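Of the protein chains in this complex, one is absent; all others appear in place.
Here is subunit A:
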Amino acid sequence: AAAALCWALRAARQVLPSPCPRQVRSYYVDWRMLRDVKRRKVAFEHADERLRINALRKNSILPRELQEVADKEIAALPRDSCPVRIRNRCVVTSRPRGVKRRWRLSRIVLRHFADHAQMSGVQRAMW
C-alpha cells in the first residue's frame, strides 16, 4: 500500500527509439535514480585508471614527487568517476535506505513481492 503511493512519481527520461517489441521501461523512478545511473556509468569507464593511479600513490617504493603528481592526476578525473558516490538504491522505488543487496529492493517492496509469492524461494520466516 505504501509502496504503491511511491510509485506514482515518474520522471521524464529520453529513450532512443529502438526496435524493441516488448514493453520497455522508458522512465527512471526519479532524478536521483537517474544521477545514480550516470555515476555508475562514469565510474565504470574510469575504473581502471583510478586503480592504476591509486597503485602508484599508495606505495612506499616510488619517490614522493611521483606520488604527488599522481594525486593531482586523480583529482583531475571527473567527480562522478569515483565509486564512493554510487548509492545502492532500490530498483523499483529508488529508496536509498533499507535496500537489501541480494535483491536490490527496498525492504517494503521486498515484503510486498514476497507476500504475493512473486519472489522465488523467499518465504516468511517461522521458527
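In this section, a contact is a pair of C-beta atoms (placed from the backbone, for glycine too) under 8 Å apart; a residue touches a chain by one contact, two chains touch by 3 or more; residues count from 1.
Basically, contacts and distances are computed from a predicted model.
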* The chain dropped from view, which UniProt name applies: "Cryptochrome-1", "Protein phosphatase 2, regulatory subunit A, beta a", "Small ribosomal subunit protein mS31" or "signal peptidase I"? -> "Small ribosomal subunit protein mS31"
* **Residues of subunit A in contact with the chain not shown** => 21, 48, 52, 55-56, 59, 61-63, 65-66, 69
